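Of the protein chains in this complex, all but one are displayed in their positions.
Entry: chain A
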Amino acid sequence: MTPPTDQPRAAADTLRGGPRRRRVRTGVPLPLLIPALTGLAFLIVPLIALLLRTPWHSLPAQLTSADVWEALRLSLVSATAATAVCLVLGVPLAWLLARVDFPGRGLVRALVTLPLVLPPVVGGVALLMALGRNGIVGQWLDAWFGITLPFTTAGVVIAEAFVAMPFLVISVEGTLRAADPRYEEAAATLGASRFTAFRRVTLPLIAPGIAAGAVLAWARALGEFGATITFAGNFPGRTQTMPLAVYLALQSDPEAAIALSLVLLAVSIAVLAGLRDRWMRAG
């Protein structure tokens, strides 16, 4: 290591507007503070605008309509079911990615995270091509079992699970990588099978990570729009979740759309705030 010379120090003084600024070095530098606060405002102002424009006088009427409750119930049920699917399939997948060294693991990991960056509508189209009535898998489901997934609540769950799964897998895989594999190895030396070690040692160890991933996946599933409307369509009570109801209400009744948005916002904040402190920190 070369010791610090005067030259960069002088450059720093120039850049910061002279050496007198050195005494406030412990504070937050202005070039950081301004964009940080702008960023915060950028994220929060739209939500405040939603609150300010909420038609409070007609809100009770809007929220007591049967359609709203049907959409909200369907949203909650389908997001929860999608999270269950993510847990059952995603935790083993995360374990595979974190603990087993196999050729092409990097590629598999990239593919797993793809739905994160894919436009949801593209995800919906891809699901139609795979699981639609005429899809490469779907046509056999239809021919052999008479199962067609589009336009069903199961289709909503699949669309939501598709976009939410990466959140769970990434979260659980990260926790697994941080967890010390020696505990599992110790269990193995004591005679436990690899699955027993996973079930009795690993799983309790990474529980906070799983919970954090599940909350993220649930929140993502709750807000899912593009893949759902593309793959599962829109029918009240069966496939019309809250985001779809908001979008279609906006076409003719902006006040109703704002009221519905508010409900979705409240539910999302309640869940994230309620669970974040408890699980995220541990994760």
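Convention: a residue touches a chain if its C-beta (ideal position, glycine included) is under 8 Å from a C-beta of that chain, and two chains touch if they have at least 3 such contacts; residues count from 1.
The rule we apply is simple: contacts and distances are computed from a predicted model.
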Chain not present in the shown complex, as UniProt names it (candidates "UvrB/UvrC motif-containing protein", "Pyruvate ferredoxin oxidoreductase", "Molybdate transport system substrate-binding protein" or "Methanol/ethanol family PQQ-dependent dehydrogenase"): "Molybdate transport system substrate-binding protein"
Option from A:P35, A:P204 or A:G274 whose C-beta touches the chain left out: A:P35
Touching residue (missing chain; options A:G90, A:P115, A:G132 or A:G223): A:G132
Footprint left on chain A by the chain that the document does not show: 1-5, 8-9, 11-12, 15, 29, 31-32, 34-36, 38-39, 42, 128, 132-134, 148, 150-151, 229, 232-236, 239-240, 247-252, 254
